[in-house]
Structure formats: C-alpha cells, structure tokens
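Some notes on the structure that comes next.
Yeah, one chain of the complex is gone here, protein chain that is, but the others are all in their spots.
We call the chains A, B and C, going by the order they appear; numbering starts again at 1 in every chain.
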Amino acid sequence: MVRVKIIGAGGFGGVGMIELLQRHPMAKVAWLVDVENVGKPISDVQPHLRGICDMPILSPDQAPTEGVDAVVSATPDRVGMSHAAAHVKAGARVIDYSGDFRFRTPEIYADYARTIGLEPKHLAPELLPQSSYGLTELHREEIRKAKVVGNPGCFAVSIILGMGPAVKAKIIDLSRVIADSKTGASGAGKKPSATLHFPARYENMNAYKILKHQHRFEVETELSKLAGSPVQVVLTTQLVPLSRGIMSTLYGQLDAGWVNAKKIYEVYQAAYGRERFVRLMPLGEASSNAAVRGSNFCDVSIHVEERTGTLLVVSHIDNLVKGQAGSALQNLNVACGLEETAGLMFPGQFP
Amino acid sequence: MVRVKIIGAGGFGGVGMIELLQRHPMAKVAWLVDVENVGKPISDVQPHLRGICDMPILSPDQAPTEGVDAVVSATPDRVGMSHAAAHVKAGARVIDYSGDFRFRTPEIYADYARTIGLEPKHLAPELLPQSSYGLTELHREEIRKAKVVGNPGCFAVSIILGMGPAVKAKIIDLSRVIADSKTGASGAGKKPSATLHFPARYENMNAYKILKHQHRFEVETELSKLAGSPVQVVLTTQLVPLSRGIMSTLYGQLDAGWVNAKKIYEVYQAAYGRERFVRLMPLGEASSNAAVRGSNFCDVSIHVEERTGTLLVVSHIDNLVKGQAGSALQNLNVACGLEETAGLMFPGQFP
Amino acid sequence: MVRVKIIGAGGFGGVGMIELLQRHPMAKVAWLVDVENVGKPISDVQPHLRGICDMPILSPDQAPTEGVDAVVSATPDRVGMSHAAAHVKAGARVIDYSGDFRFRTPEIYADYARTIGLEPKHLAPELLPQSSYGLTELHREEIRKAKVVGNPGCFAVSIILGMGPAVKAKIIDLSRVIADSKTGASGAGKKPSATLHFPARYENMNAYKILKHQHRFEVETELSKLAGSPVQVVLTTQLVPLSRGIMSTLYGQLDAGWVNAKKIYEVYQAAYGRERFVRLMPLGEASSNAAVRGSNFCDVSIHVEERTGTLLVVSHIDNLVKGQAGSALQNLNVACGLEETAGLMFPGQFP
Partner (left out) sequence: MVRVKIIGAGGFGGVGMIELLQRHPMAKVAWLVDVENVGKPISDVQPHLRGICDMPILSPDQAPTEGVDAVVSATPDRVGMSHAAAHVKAGARVIDYSGDFRFRTPEIYADYARTIGLEPKHLAPELLPQSSYGLTELHREEIRKAKVVGNPGCFAVSIILGMGPAVKAKIIDLSRVIADSKTGASGAGKKPSATLHFPARYENMNAYKILKHQHRFEVETELSKLAGSPVQVVLTTQLVPLSRGIMSTLYGQLDAGWVNAKKIYEVYQAAYGRERFVRLMPLGEASSNAAVRGSNFCDVSIHVEERTGTLLVVSHIDNLVKGQAGSALQNLNVACGLEETAGLMFPGQFP
C-alpha cells in the first residue's frame, strides 16, 4: 500500500483526496496534516467523514517526513516549495496543488509569481528540473519520472484539454484563443467571503478577475509547448451559482483548410482515443456538468461554424476532481507506479 | 412627504427599506446612516441601486436628529435603544428592527437579553410604555399612538400570524405548540460565515439553535397575551438552501370539541377577513414560498387531522419583507398616519 | 389610463406584464386573455397575484377588440400576426413578444421562419412597414409611430446593447463577433421538460442549440443596421442553474487604432449617457446578475486586452424584465405617448 501524507487536509482539496483514497485499492491515507484544528479528528471538521475516516489532524511538525511514499500538498502557493525538498530527499513523490511546480525554470516561475503579487524567488529551484506539469494526458512519461508534480489549475485543465489538440495540430490562429470559462463556487476554497456568501451568490453570476486570472499563465505555457510556438489566450473567468463544475467554452479561428468538422474530429480522436478520462462526445452532441460532476472525467465536444470559420469547443470537468484531487490522484498513481485509473474509474452520482 | 432616516442602511434590512420607499407615494428616503462605507454612495455598496438611489452614506454623527419624521433603525440589538430617545424627543417615530422594543417592561427585556447573552439593563426604559410590539395585525391601535415600534422577528411573524387565532380562541392545548420553521439564508444578514459559505450551504439543510432560538421569547409573550394565559412553544429553526423565505409548519393538539376544519376556518376568517396582508388559503389548499417571495403577504393555510386531533397550520412569508422591511414600513405607515398599505400592495415576481 | 389587454396572460411573459402594471401610474391591466384556464381568476393560476390581481382569464373570443389602447401579445410565434391587424384597425398599439414583427420585410421574416422550422409566409405583411423592432434604445422614434412593435428576444437585448456602440463605431472586426451568452431557466417558459426538471438542472450547466439559436438572426440584422454593413455573430447559448438572468460575454477583435479602453469608453458613454435603463459601469468595474435581477436595467462593462487587441464586453439583464416584459412596457410607454420610464424605474430586490 502506498502511504499518503496529505498536507492541507482540512480544505476542499485535501478532503477530496481523503474521499478518493477511501476506495483506492493500492494507496491509503496515512497522515493528515493541517495548521488548523490540530488534534481533532478530521471528521469533526468534515462531518461527512464520520465513521469513514476519523484520523487526527497533525501539525506539520507532528507528521513524519520519513516513511512517506507520497505527499499530497493541498496547500496555497509557496507552501509546497518549502517542504518538497525534504520529502523528496526522504524518498517520497510530491504532488503539489499550487503554482509552485507548474513551471520548469525559476525565471518563468518569477514571472508567474509577480503576476499574482507573490515573492518571485523560488525556494526550491533545484527541484524544478525534476518536476513536471501535472496534466497526465500531456506529460505521462515525465510524471512517471518526476520527483515533484505541479498539479494543474482547474481552469487550466478544462482549457488545455479542450484546445490542446487543435493547437498542437496548428489548425487555428494561435495569436488569439478565446476561453470563456464558468466555474462553481467551490473553486475558491472553503474560506467565507462576501462574494460567496450564500444570499449574495444565490441566483447570481458575474465575471471576475477579468482578463487577469493567473491560470492563463500555465495555459499559455502548456499550449505553446504543444504548438511549438507562442499561443495567446483571452481568458474570462466567471462565477455561476453552483458548487462544483467548470464549463469552458473555447473559440478559435480556423485556418481556411480546416473548416471541416469531420477532419477536426479525427484530430481529437487521435489525441483522446486511448485516454480513459477524456470523453470525446460524438460529433453533433454536447455534454453537461451533470455528466462529469463527482467524477474524474473531462467531457469535450467540438463544433464548427462554417460561415465564420470558427472552431467551438466545450469542455466540462468537476473542478474538485479532474480539476484538483482527481488529477492529483491520477498523477500520484503514475508517479508511484500504480495503475493510472486506480481509484478513479467511477461515475458521479446523478441527479 | 414623510422624511425617513434609515440607520443601518447598508445591511439587508436597511436596503429592503430603501427598495420599498422608492415606490412609496407618501414617504421617502431622506438620510442613510451606517457605520461602514461612510461617504460612499449607497449604490457603491449595493450596486442594484445604481441610478435609483445614489445617496451618500452618512455616519451617525453626520445625520440630523431634528427634522426627521420617521427613523428606521435596521440595527442589531442595543443600538436602537441608544438613540431612540433623542429621535423621539425631536419628534420622530422610531421603528426598530431588533429586540430592543419588543417587550413592554425592563424586566421582561432583561429576561430576553440574558437568554441571548446580552447586557440585561435596558438603556431607555422610559420609552417602553410608549412602545408597541410591531405586528401590525395585532397591535394596530397601539402602534398608531406609539413613539417607538419594536419590529418583530421574522420567525415570530410567521408563527404568531399562523397560530394566533387558534390560541386566542383557545381551541388547542396551550402548553405545547410546535413550531417547525424553515428559513432561507438571508435571515442571518450580510456577514459571511462558514455555515453560509455558498459551497457549504448548496444542497444543504440543517436545524440550528435547536430549541434555543431567541424569537421563541417574543412568540410566547405575544401568544400568551392573545390567549390570556401562558402559551409554550417548541421552536425548531432550520436552514434550507434558498435566499428568501420562511415556512413555519405549526402543530397544536385540538380540544375535543374543535376537531372540525370548518369551525376552525371560521375562526381564522373572523381574524383575517379584513386583513390585507394575511391571505387565508381556501380550505384544502396550501400556499408556497413562491407565492409570497418579494411581497408583504403572509399566506396561511389550515389543516385538521381528525384521528389524531391535530391542527396543522402552514404559514409562509418573505423573511426580508413581511418578516422585516415590509412589516417595518407597514408599522411606519400606521405610526405616521399614512394609509397602512401605502407602498406595500404589490406582488412579488414569479418565477 | 391606458387600457392594456394581455394575450397569453398565464405564461411567464404575461405574468411579468401583470406584475409591472400593478404599480404603473398611467396604464392598467384591463383584460387578460389565454387559451388555458379560461374562466379562472389569474390568481388561481399564479397564486402570488392573489389579492393583487384576481381578474378572470378570458378566451380570445371573450375579450373585446374595440376599446383597447394597447395589446401585449405574450404569445408564441405566429399568434401575434394573426390578431394584430384587427387590433391595429380598432386603434390599439400592439406589442408582440415573438419573432413575428422583429423583421421589416416578408422576405427577411421568411428566412427567419425557415431557420426555426416555421411556415415562412407572414400572415400580416401589410403591417411590417408600420412595425418597429422593439429595442427602445435603438428605435425610440420609430416605436413612437409604429402600430406594432416586435419586442426583442432576450439574448438579443443583451448582445445588441452590449456590442451595439462598438459595431456602430466600426472599431471591431465585423465579420466575427463572439457572443457567449448564459441564461437562467425561466427563458424557456413555463412548460416542464426533461432538461428543466429540477433534479436534472440543479448544479448543472450546458451549452444548447449550439451555433443555432434563432436570436442570432435578429442580432445580426440589428447590428448590421447599426454598422451599415454586414455583421456576423458566433452565438453560444448556455443554461446555468438560476431562474432569472442573462449574462452575455462578448468578444470583438479591435482595429489597431482602437486598442485603448478610454477611447472605447467614450464611445459607449456617448451612446448610453442619456439612457435610463443602460448602466455603463465605470471603467475597471464589472456588474453582476444580482445587480439587475428583477429590474429593467441592462448593465454593461467594457474591458480591453491590449496584447491580443480584444474588446470584451459583459452585459447583464433580467431575461424576464429588460429581456421581455420590461422592454415590452418600455415600448408600450413610448408607443402610447407615456413617459418612457413610467412604472419601470425601480431596483430589483437584493438579496
């Protein structure tokens, strides 16, 4: 059994991992770490776990560094980079949820960090060459060898999986991909705020961080890698009144020779035909949040408008599963040599 | 025009009054007072008011005491009692939203205050004899003469209007009336909290302050007055995932001679036949939150189970209108000599 | 008082007009017509109206054609065109909610009708030259003289108001405007369906009628009129789990000389500075559904991304007010010579 240490266990991202590991055949929760509620059983903080997982929350100091097979750091920016080296040294693979390990050089990290007002100096630059961006579908082999995996941002997962094949095949104008992304409220985590106060959010929707969301940085980095040349993304992030789910509606201007849905469909089939967690909808059909909610699936549908030469892709994920803990477990499975789908091949519940 | 000064203008209760006064033919918002966001237009804080009401928020010191016809104090406990005397002295009628003026003697107030952990000493005991409990349907004449009106609690409105006639007619066991009340999240006001964080409240429901909600105090006080003898209420308050609305399901054990829906219906008709804001459903029909949401109506339906001798009353209100700002305006109208229904005789929007 | 006859009174669009007219100073509901529930009081069908409007529902035959000042035909396509001539002949102004009078020639109508599978022959072609597209902000003078007003589609209102000034000033690429529109479920009317069944819609969102929504037709027609040359719109319509509200996120490729937010802002200010129902957000701010819900406002914010040369406009309306009954009343006011804002200058309720 792979022994997993979850840091940041009490937040949505940590709890999502605890939930998933309950039914994992080859990995198990071994230590729960958080800076709040230390000493309490996790089920006091998250009562749905009562009777399922009543392990105590340890402070960072109380939990061992040795003897850990995998660390899931469900923590904000700049936490993972402060402990990753010690865990790696002690033999663990580290999966970090933040932006700390999503970029391969200290320079790119510094650019990212400045964008969101963080200290630009990376605390573990020596780990960056041994790290991988954690979108398994793109970097499976790299992740297998990586010591640290930078789990992707939730919006990024939906956008990269949605537009990746088109960008890689260079069939759209790379200078302006439009990503109109809608997210449920859980993406902001468990801390209460005025904008997520129930009465203020009920029957509400709005765009936020307009053109400024930090996930654009990794989306452009990864799409540019795929294309082999720079890709620019216009990203509009929007809050809609649901708890879980991201729908990204993606627009690209097709090259003249590619205004043909069937040809594009073949490109996507080639990309995703063997992927277990990306479900390409049959041409002419679309998916929905209800189809992916609670699961590790990303549902992608493609649509072409001939008269305007537009490629339209709709991509759905559960932001807390494929957009967070599910991707993390998929990465953990790969990094630890387990079956990639272990503990993840299940549907959500409907309704 | 009656010039209204709203204290606590930026909270849900203050905003509700601003909204109502926009279309009032005889009263208008004259001053907006709050301790937060002083100097800003109210529409900066509540953007739905932009272009409708852009008046600046004044600090308590900036707003006049003289020249005010009515004060609406949409403030927490113990604020209204600190300024009411000055306003009354200057000639204004005061409508206070808190528990400060819901009881007629300093002794009863002290009991109430202790129950919820407040300082028991009333700061304006001399005003209590000149004040009235603000459920207009019960105390219309008193309110007409009162200097200060203690606007009722939201749960209290739904329960007292629902069970008042039965209690007054003494047709049920007064020692144990059961009030099972469900409320939307806006009842807790605009301050964010972990329990009202959108992801935590979505698809959630639970009982809270079980058997301990402070509104029980005024419910029992008023029902006992109606009955002329002590009434005891078992009150269960519950949060359901909507923004506006209270549904109280009320149970009483009928006296043997009263197990007869038609006879009881006549009692309720006698009580509410001429009331404009209490809508008694035809026997056999029920109402819904959608029917009262956004309006000042209280919809009451009565049901009798013969085999168990049970009177069941279902009472619906919008907690922010009939349960708060609407009742306050109804009281203001009466206290200031205006038509009771002025500015209030409208339906909500459906859907 | 303008006597209004509402046809299709029991649907969401008819009820919205009933609600609005309750507080209109110069117009009133005079007859309610529907083909269902004939003979019942409207408040039996829409219980929130109980005590406010209890008028009986008349069959089309029972209601007079003479003596009507204004007809609001809240009816599906091809109903309004069947009765408009008779009402116009008898002296009434007709406001029709459907696509029947949104186009000026039988030929354009035929194109539209074919697109959505309707009979292409217009039944009252002689009225088309006397009709106007009912977006008041664009066609105020025309509406003043029109016998019939074709009330606009809900998506169309949000898109045309959002992109109209940019298109008119020809500062963006007219061959491809992207409209990513999200709507609440009430836009589909009151008829139950599998996709709007509560459990299936809760925590759900999806794109539908992808690239095929019929409102695109009128959007392109009106934007092309404004530009004086053809405009093409890529329209993605999406359902999000709320009842009321449309948010349209609009993207245009800016001409090189116009990549400047302040210059664009001036264009929008010039367009909307004197409009009462279009609220242009200060540069750098955005609005939300909560700010417009329940009101006749359209909130527009503009944003520019310099590096990609993108104009981003976010436009919010309440689909049942500015997107339907509110626009209809605004048109009725203008057509009947009343103050344009009569009965409409109020905020929604928050929360």
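As a working rule, a residue touches a chain if its C-beta (ideal position, glycine included) is under 8 Å from a C-beta of that chain, and two chains touch if they have at least 3 such contacts.
Just so it is clear, the model here is predicted, and its values are computed rather than measured.
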Notebook entry, point to check: Given the contact definition stated above, which residue among B:1, B:116, B:210 or B:270 touches the chain not shown here?
Noted result: B:210
Margin query: Among C:105, C:175 or C:193, exactly one should touch the missing chain; which is it?
Written below: C:193
Notebook entry, point to check: From the list A:181, A:221, A:288 or A:308, which touches the chain that is not on show?
Noted result: A:288
Item checked: Residues of subunit A in contact with the chain not shown -> 12, 15-16, 19, 22-23, 46-53, 186, 190, 202-203, 243-244, 276, 279, 287-288, 290-295, 297, 320, 345-351
Margin query: Contact with the hidden chain only, please: which subunit C residues?
Written below: 12, 184-186, 190-194, 196-203, 241-244
Check: Footprint of the hidden chain on subunit B, which residues?
Finding: 175-176, 178, 180, 182, 184, 199-200, 202-208, 210-211, 232, 234, 236, 238, 240-245, 247, 249, 251, 253, 286-290, 293, 303, 305, 307-310, 312, 314, 316, 351
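The rule is simple: only the chains that are shown with their structure count from here on.
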Checklist line | Same or different contact residues where subunit C meets its copy subunit A, judged by the half mark | finding: same
Next item on the list: Can you figure out the chain closest to the middle, judged by Cα centres?
Entry: C
Item checked: Whole-Å separation of chain centres (CA-atom averages), subunit B against subunit C -> 37
Notebook entry, point to check: If you average the Cα atoms of subunit A and of subunit C to get two centres, how far apart are those centres in Å?
Noted result: 39
Notebook entry, point to check: Listing for subunit B: what residues touch at least two other chains?
Noted result: 12, 186, 190, 202-203, 243-244
